[in-house]
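A protein chain is absent from this complex, but the other protein chains hold their places.
For chain A:
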Amino acid sequence: MSFPLLTVTAALPAVGAIATAAVPAARRTVAKWLALLVSLATLALAVTVLVRFDPGGDRYQLTESHSWIADFGVRYELGVDGIAVALIALTALLIPFIILAGWHDADPLETGNSRWRPTQGFFALILAVEAMVIISFEATDVFLFYIFFEAMLIPLYFLIGGFGDRAHEHGEKTAATQRSYAAVKFLLYNLAGGLIMLAAVIGLYVVAGNFSLTEIAEARANGSLDMATSTERWLFLGFFFAFAVKAPLFPLHTWLPNAMGESTAPVAVLITAVVDKVGTFAMLRFCLQLFPEASKWATPVILVLAVISIIYGALLAVGQRDIKRLIAYASISHFGFIVMGIFAMTSQGQSGATLYMVNHGISTAVLMLIAGFLISRRGSRLIADFGGVQKVAPVLAGTFLIGGLATLSLPGLAPFVSEFLVLVGTFTRYPVIGIIATLGIVLAALYTLVLYQRTMTGPVKAEVTGMPDLRVRELVVVAPLVALLIFLGVFPKPVTDIVNPAVKQTMSDVHKTDPQPEVEAAK
């Protein structure tokens, strides 16, 4: 048996989480370093996966398959395609920065009770989420995927509800109430989505008799597994609902601004840049492969919802007074682009969507983490409380600007490539939708630049004077991510090379070929 690389990649952070949680209360620093080292080791493993993966090879590589719960037809089956490899790399890349950015976020305020260990818990929970996200990307068994898709809600729930920004305009008690409201809202939305999906998972089992993605997809492709049209549509809706909550897609998006607004910046990055990607990834992997006909049937509605997400999210972002909620609404707009790219059913759209997932992860991480540094300095999340920061903290302001420009898809930065691909891919098949979506870019320019203008430029506010610039730890977090944004903006080929073959496969699953503009024009 070959070395179970995928299992180890997912298991390492899980083991690290347990080890971190077990560090004695007084040794907080040990726990932090342990978590950081584990996340770096996981990154090394993810890079190994990336290197061992052969873009020209089989569809699923590094596969592992073991019997697990035979009674339910469940197997422990792992395998990665190009899309999964890219997202695993993104996850493993971001976690060390998240840990480093949140270095002091969970230090206990008072050192009274020795049994309450928030620091250990914080870092252990982050690693637990990483483990579950990675295994969700790897699972090629629907049930296995479902289990971790659901189970990751629990550590996230504690991360959102248990840890928040230190200072808050309404005092700690209100902050705690709002936090637990956000955590409960997050959990109920996602749990409801997950349970609806559970009904569909059971339905899939009744129809197909097993849970293996590869087997079912193959049986679907060669016609040996015939689903009634209505059955397929119901099952598709069950799956899609859960993923649309997670992604999040309008009108199921309202948990995200609460969750991102109330949690600390690193956790907000974890949610939007890492966890939400499981939703969009699962649309590509499960909805399209298992239910190709139903996917095509639902495409018009989903595209309309995606466009509403793009425009509505951007409009709400323009109107926000709170920096973190602004970024959250911007993310909703971006997730609209990703979903639109997936369901445009063109190879450019889907490649663009996958690339978008990676780029959005990095650019949001830059913007949100710096916003977190900014907020922790001032003790407020309100845009109106800032002004003239670029005079006192130029490096902070400069990197924040780069993050912002990446969010509005400035050419030369990574998100531009993906946004362009998504729009082109959509336009070739659905020109009207593509044109409306373009408005989202204009609005993105508005909300980011207004955010920058109000917080960074203008006269220096009294509370902002004396604000320190980025510290070494913060620079270590920001610099590599900014470099990556520029690198992938100029040279996206490494990612597209890995992603493209997988996208071609998915396209053939749904029996779609790229439209030929000339032929269509001739008609």
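Observations on the structure shown:
Definition applied: a contact is a pair of C-beta atoms (placed from the backbone, for glycine too) under 8 Å apart; a residue touches a chain by one contact, two chains touch by 3 or more; residues count from 1.
Operating definition for what follows: contacts and distances are computed from a predicted model.
With the options "NADH-quinone oxidoreductase subunit N", "Molybdenum transport system permease", "Na(+)/H(+) antiporter subunit C" or "Anti-sigma factor antagonist" in hand, the undepicted chain maps to the protein name "NADH-quinone oxidoreductase subunit N" (source: UniProt).
Among A:F3, A:F72 or A:F491, the one in contact with the hidden chain is A:F72. Screening A:V23, A:L187, A:M357 or A:I370 for touch with the missing chain picks out A:L187.
Among A:F137, A:F158, A:F386 or A:F400, the one in contact with the hidden chain is A:F158.
Interface note for the absent chain: among A:F53, A:W103, A:F148 or A:F291, the touching residue is A:F148.
If you put the missing chain back, the residues of chain A touching it would be 67-72, 113, 115-117, 146-148, 150-151, 153-154, 157-158, 161-162, 173, 176, 179-180, 183-184, 187-188, 191-192, 195-196, 198-199, 202-203, 205-206.
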